[in-house]
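What follows is a structure written as structure tokens; I'll ask about it next.
With one protein chain withheld, the remaining protein chains of the complex are depicted in position.
Which chain is which? They are A and B, in the order written, and residues in each are numbered from 1.
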Amino acid sequence: MQVLSPATWREALEAKAAHPDAGAIQGGTDVMVELNFDRHHSATLIDLGRVTELCEWERDNGRVRLGAGVPYARIVAELREPLPGLALAARTVGSPQIRNRGSVGGNLGAASPAGDAHPPLLAGGAVVEAQSAARGVRLIDVADFYLGPKRNALEPDELIAAVLMPVARGPQQFSKIGTRNAMVIAACSFAVAFDQTARTVGTGIGSAGPTPLRAAEAEAFLAAALDERGAWEGGRRLDAGTLERFGELVSAAARPIDDVRATAAFRRHALGVMAQRTAAWALDLSLEG
Amino acid sequence: MRLTCTVNGERQEVDCAWGGESLLYVLRERFGLRGAKNACEQGECGSCSVYLDGTLVCACLVLAAQAEGAEIRTVEGLAEDDRLHPVQEAFVQAGAVQCGFCTPGLIVTTHDLLERSPHPSDAEIREALAGNLCRCTGYEKIIDAVKDAAARLG
Partner (left out) sequence: MSQTPTLPAPVYPREAPARDGVGASVRRADARLKVSGGFDYSSDLSADQALWGSTVRSPHAHARIRGIDIAQALAHPGVRAVLTHADVPGAKCYGLKVADQPVLASDVVRYHGEPVALVAADHPETARRAAAKVIVDYEPLPPLVDPEQALGADAPRLHPDGNVVKHVHLERGDVAGAAAQADVVVRGTYEVGMQDQAFLGPESGLAIPTDTGVELHVATQWLHDDRRQLAACLALPEEAVHVVGAGVGGAFGGREDLSMQVHASMLALHTRRPVRIVYGREESFFGHVHRHPARLHYEHGATADGRLAYVRGRILLDGGAYASKSAAVCLVASGTAVGPYVVPNVAFDLHAIYTNNPPCGAMRGFGAVQTCFAYEAQMDRLAEALGIDPVELRRRNAIETGSQMPTGQRVDGPAPVAELLERLQAMPLPAEPAAGAPRDLRELPGGVSNTTHGEGVRRGIGYAVGFKNVGMGGGVDDYSTARVRVSEDRGEPLVEVHTAACEVGQGGITIHEQIARDELGIQRVVVLTPDTSVGSAGCTAGSRQTWITGGAVKTACEAVRAELLRRAVERCGASDTALAVKGGAVVADTGALLAPVAELVAGDPIDETREYRPPRRTQPLDENGQGDSFLTFGFAAHRAVVDVDVDLGLVRVVEIATVQDVGRAINPLAVEGQIEGGIAQGLGLALMEEVQVRDGIVRNPSFTDYLIPTILDMPPVRTEILEYPQPLAPYGLNGVGEPPTIASTAAILSALRAATGRPLTRVPVRPDDIVEMQAA
């Protein structure tokens, strides 16, 4: 196996153009597992670890441009204020060692439905910045990025440069189920993001379908209910039935299966509970009656 | 493939036979540093924890080629001459070592924690060490050791 180690982003794109079958490796937390378990078979690997641009983030115009290689540990430490949902999810990724190496770019590249970053990216309305040497930058709405289990919308000559994420305009939450209290892959996960300016609700469901999913109907329902109640600023009383309905709609949006981590039925159930709880925490809602 | 890096302060140069070799394999089999352990090869146990350019990582998840030019510090590089590092001494004294397979990884992880947070709370210790599995001790004596190490380091 051949390893290419481009020193710049431009070299990386050229390497990918020259070797469209090549895999990309950054923190190694997914790719190395495949290599160690003899499940990675590309003849060429492009190591993005030297491309320093990938490990930078910047904030402007109400948006964070998060380099694909910024490790989760830095997201937890540096981005809690602008990207609270993603920061919450980042804290649940693996272990400190994994958070020191793993990155959102890796989650997107692997496109495993269980990746912890996906739900907050979906809920927060992220856009993936893909790039190729031939065609330059291509922006892909994250909801269109996931095509299937471990399949994403990248073209063979493209690499992920960054994720563009609106700075939170309201509370965000993330919650994840696993049968261990640390270092666990999601049996299912859920993120919710409230945009108090636009008065919209965003959601993301992880590990309960062939791809990460949004619960569009649930989003519309809750936004309408908040409008009706004038509850967008939070701290209001909301009837239990509204949150229950929100939970049901989130459950209904999932397309889970039975596997070693959980049953489909439990996943649906848990998503409903997480949806209700995270929405209540986010808006500091108390329930009537 | 030729790899040049600094390990525990010494410049090392070696040829890797296979491009897919991990840093863990190179440390153990090519540099003869067997302190980092091979317990899961998927970053789920922390037994191969080392510093890569000052950052705590699982050596099994670093491609050897990624360590080109890097500075690596392993459990073998913590003691000074014959004197154990206070973290190591604390693990011995607290009874935190049984079979010891997880121990080198825990020592490096504890070292990293105490560099960043000299007086961690119990909850902080647990969160920082959650990536290091131990099957023998039930962790009780490990927490004792971390606290003792914090006290020793002042």
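As a working rule, contacts are C-beta pairs under 8 Å (C-beta built on N, C-alpha and C of every residue); 3 or more make two chains touch, one makes a residue touch a chain.
Nothing here was measured: the structure is a model prediction, and the numbers come from that model.
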Omitted chain's touching partners, listed by label: A, B
Sole residue of B:14, B:136 or B:153 that reaches the chain not shown, by the stated touch rule: B:136
On chain B, residues whose C-beta touches the chain left out of the figure: 17-18, 20-21, 28-29, 33-42, 44-45, 47, 74-76, 78-79, 84, 88-89, 91-93, 95, 97-104, 107, 123, 125-127, 129-143
Residue ranges of chain A at the interface with the undisplayed chain: 36-38, 88, 91-92, 173-185, 187, 260-266, 268-270, 273-274, 277, 281
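The rule we apply is simple: only the chains that are shown with their structure count from here on.
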Averaged-CA centre spacing for the pair chain B and chain A, given as whole angstrom: 30
Sites on chain B touched by chain A in the complex: 1, 18-20, 22, 41-44, 46, 49, 55-58, 60-63, 65-66, 68, 109, 112, 126-128, 130-132
List of chain A residues in touch with chain B within their complex: 1-3, 5, 25, 27-29, 31-33, 35-37, 40, 45, 47, 49, 94-98, 100-101, 182-183
